[in-house]
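A protein chain is absent from this complex, but the other protein chains hold their places.
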Amino acid sequence: MTTTALKGQTVAPNLMGFTLPVTAAFGAFFGLLAGQATGAGALLGIIVGAAAGAIIAYVLVTMLPYKTGRLTAIAAIGVLGLLIGGMIGLIVGVLSGAALGWCAYWVHTGRYRASMPPYATAGQVLWHNTFKFICGAILFFLIAPIVTIIPLSFNAENFFTFTPEMLSLDPAGFSLKHYRDFFTNDDWLRPLKNSVIIAPFATIISVSLGTLAAIGLSQSHVPFRRAIMAILISPMIVPLIISATGMFFFYSQMGLFMENTFGMSKSLSGYIKVILAHAALGIPFVIITVTATLVGFDHSLTRAAANMGATPTVTFFRVQMPLILPGVISGALFAFITSFDEVVVVLFVGAAAQKTLPWQMFTGLREQISPTILAVATILVIVSILLLTTVELLRRRSERLRGLSPT
Amino acid sequence: MTDTSNSGPVLAADGRPLKASLNRALRRQKLRAMLLIAPLLIFIMITFVVPIGQMLFRSVENQIVSDVLPRTTQMLVEWDASSGDAPDNTVFAALTKDLMVAVEKKQHTRLGSRLNYETTGVSSLFRKSGRKVDDMGEGYTDQFVALDPTWADPVFWADLMEAPSAADALPQTTDAYNAFASTIISEDEKDPRAEQPWHTVYLSLHQDLTADPAADVSGLPAEVAAAQAVAGGFASEDLAASYIKIDKDWGTVETWQTIQTYSPKFTNGYFLNAVDMQKSPDGAEWRPEDQQIYLTLFVRTMIMSMTITISCILLGYPVAWLLANLPMRQANLLMILVLLPFWTSLLVRTSAWKVLLQQQGVINDIVVWLGLVADDNRLALINNATGTIIAMTHILLPFMILPLYSVMKTIPPAYLRAAKSLGATNWTAFWRVYFPQSVPGIGAGSILVFILSIGYYITPEIVGGTKGVFISNRIAYHISSSLNWGLAAALGAILLAVVLLLYWAYDRIVGIDNVKLGG
Partner (left out) sequence: MKLTTTLMASTAMVMAGTSAFADAHMASEMTIVSWGGAYSASQKAAYHDPYSEANGVTIVNDESSAEAVAKLRAMSEAGNVTWDVVDVVAADAIRLCDEGLALEIDFDTQLANGDDGSTASEDFGDLLVSDCFIPQIVYSTTAGYRTDLVGDTPPTSICAMFDLEAYPGMRSLEKRPINNMEWALLCDGVAKADVYDVLETEAGQSQAFAKLDTIKDNVVWWSAGADTPQLLADGEVIMGTTYNGRLFALIEEQNQPVGMLWDAQVFDLDGWIIPTGLSPEREARALDYVKFATDTQRLADQAMYISYGPARASSAPLVGQHATLGIDMAQHMPTDPENAKNTFLYNYEWWADYRDDLDAKFQAWLSQ
């Protein structure tokens, strides 16, 4: 293994001596799992798996081109799985076939070290790939709950349970009824509407006030800087349940004041209360992100702008703002999420008319567990994937337009 | 820019001394900075700091006892608990007067709930006594009225109490009558001139007349002098016995001791309670072992938050490194995976962990299916500390990855290569060159994760079982179920103090400006 890896890519070496053992080891691993699962025994599984891995590797890399080869591997092991373990076997077979096929080509064509410099040692290559694998596992950990809730949201039953029907992929186990429930039930649509109203307003308030204050704080001579910073960050520090009860008194009196003095309707003053409460909770995140961006900000730029006759407002919007925009945006993201996912404070400060999505989920989980919650979550995930992808595509487009090469 | 003449102070362009000019510029700069900060500072002060301050103030506030039982608490100052006897009838008389008003204002049960936090049984003691207190002292009323029916006349009473010398001659009576009059006016909107006074007024009259049989009542109607002459011979009523008949707890030293201990307007009792101690006549002492819980929870909250922070560092560091070192396009795609959990409600993610981790859950099903563990020996991954750590690490991981990423983004890869080309091993190059530069990111992420995790309570409540719950869960319980807000505030204040201490230490060591959250 060491010698083959060291040779690099200058000459095309015969890697068969490397490919076969690696793929066989890989196959042995799958075989072990399959042997355990089917009850055939670990040893038998390892032997069969290793043999299958070696055969596949040999067949694929010597006889078949990449695409056909991978499809063949998937089909072959998939069918094998189907014969042994039925529907589940098919899935497991297809997955392990895909993995084995990929492994064979990945090792054989030397792509496993494609991103490494040619002089990298075998140990470095091994570590590099292990590292990538670890990162993959962590990223999987991050999205594992999401991967779980998506199939569960199609559950035909009213529980968070993978029923036997679902596991055997029986269509009777699946249904769209929770989605139907979400789209037809006012108990869910109203909270959705409320969340969509409250979160952006709260974000706007915390971002605008927070950015101004962060700019102020970044000036060189600010008296009581530490104390001010501590106060501004305090909403993040105080345990939420204490904040919620404490804020209740203030907002309750403020609500009365607004209703009596301005003749506001209860529902309007209710929205204002929740928006302000959420804005206060989001501010620490904006302060932290924007101050961090401003640390590296070159103040001679604003002086240069002023020197050339720009008013402070123009300087702010045309010079400073574009430069600190990334910090502002990520602060805004945190502030938005804080409001969009906040349940404790809104439980206290809000009234029925301001019920937000997390609140509805909270009562849902407490009073009757229903996968409608999962359907909502799935929809939100899909929407956010679309949003984030769009943002990324737009970024690439503007990059292209500006003539920057992707780095 | 300035005229550098050789004599006098250096002058600015406008002819002022440069020093003054610079000072003015500095002041202007400070003012501008403050103006920028002011809106937010005022906003946070008003909408957050003041309300939270008020809330935390409850941790020492204890006015209810002396407000509801003003006379009793005053009398109790002189009572000595170590005598082993319950107070005498004068204290019970004061209690009757206080309770009479409290019952009308419906405050006695509230006081009962307050004192029940300290001594079990006080709640029903006050509730039961409140129902019967209006009979207390009836014997005196009957005897005064039997002596002279005028004593039953409300108008006579009102006139008597308006007499200028009444307050001096009959201090207790005046006090009791005023309490009666103001209470029925405010609570029942009745006219004192049309209502016969409560028995407590007669009780006080008897006390006044017997306390000093030679007191000067010459400025008062003749009925007073007549009563004064015979009051000493009235059959006295044993109030203590009547109370003990309602509930034997009135006869125990413990009940009275509780009232005495908690009569000051401010108390450290909640704070003592929050660290598993209690007030006793001999000062603070530990609570019985079977009631000690809060210190355990504080320590557990700290240890678990630290574990969560460390696991976030361990999991977040490689991912952040990968994101920072991949080409922008791939990094942004992977970033979506990091941000995605953010868009899934915390409640949903926690429930999803439940589905994954429980004994009949996905992970256990898979390992059992693979034969890695036996079916009757499934892994306990939830309803314990493990569950809390897994779920919270997942929830807080993005808060670690994003600051780390933004710091790592700024570390030039050339440093690492330079180190290696100078002969450093991979490990040395990383540990001595790269890692120190990424420390601000670790610091920022850690402080975020640690502070956020200390205050969480919904996730531990759902997945924590008994060994994985935090102090915040108890705070939430005392706020929403037991209504013991004083204790909740004390627990919250301690937690806040710990966090502020950490924040201060962090600010000293790393500097809060170095906190970066992506961007």
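Couple of notes before you dig in:
All chains are identified by letter, namely A and B, in their written order; residue positions are counted from 1 within each chain.
Everything that follows uses one rule, which is that a contact is a pair of C-beta atoms (placed from the backbone, for glycine too) under 8 Å apart; a residue touches a chain by one contact, two chains touch by 3 or more.
Keep in mind that this is a model prediction, so the values were computed, not measured.
Within the full complex, the residue among B:66, B:89 or B:113 touching the omitted chain is B:113. When the full complex is taken into account, the listed residue touching the unshown chain is B:127, out of B:16, B:32 or B:127.
Across B:129, B:358, B:388 or B:446, the residue that sits in touch with the chain not pictured is B:358. The chain not shown here is touched by just one of B:297, B:381, B:429 or B:490, and that residue is B:297.
On the side of chain A, the interface with the absent chain consists of residues 157-161, 197, 201, 245, 248-249, 252-258, 261-262, 264-269, 271-272, 275-276, 347-348, 351-353, 355, 363-369, using the contact rule stated above.
Where chain B meets the omitted chain, the residues involved are 42-43, 46, 106-107, 109-110, 112-113, 116-117, 120-124, 127, 290-293, 296-297, 300, 358-361, 383, 461, 465-467, 469, 474, 477, 479-485.
Criterion: only the chains that are shown with their structure count from here on.
Measuring from the averaged C-alpha position of chain A to that of chain B gives a distance of 36 Å. Residue ranges on chain A touching chain B, taken from their complex, read 33, 36-37, 39, 42, 124, 127, 131-132, 134-135, 138-139, 141-146, 148-149, 152, 160-162, 209-210, 212-213, 215-217, 219-223, 226, 228-243, 245-251, 276-277, 279-280, 283, 285, 287-289, 291-293, 295, 326-331, 333-334, 337, 341, 343-344, 357-358, 361-362, 365, 373-374, 376-377, 380-381, 383-385, 388-389, 392, 395-396, 406-407. Only residues 26, 29-30, 32-37, 39-41, 43-56, 315, 318-319, 322, 327-329, 332-334, 336-349, 351-356, 362, 365, 369-372, 394, 397-398, 402, 406, 426, 444, 448, 451-452, 454-455, 457-458, 472, 475-476, 479-480, 485, 488-489, 492, 495-496, 499-500, 503, 507, 512-519 of chain B touch chain A when the two sit together in their complex.
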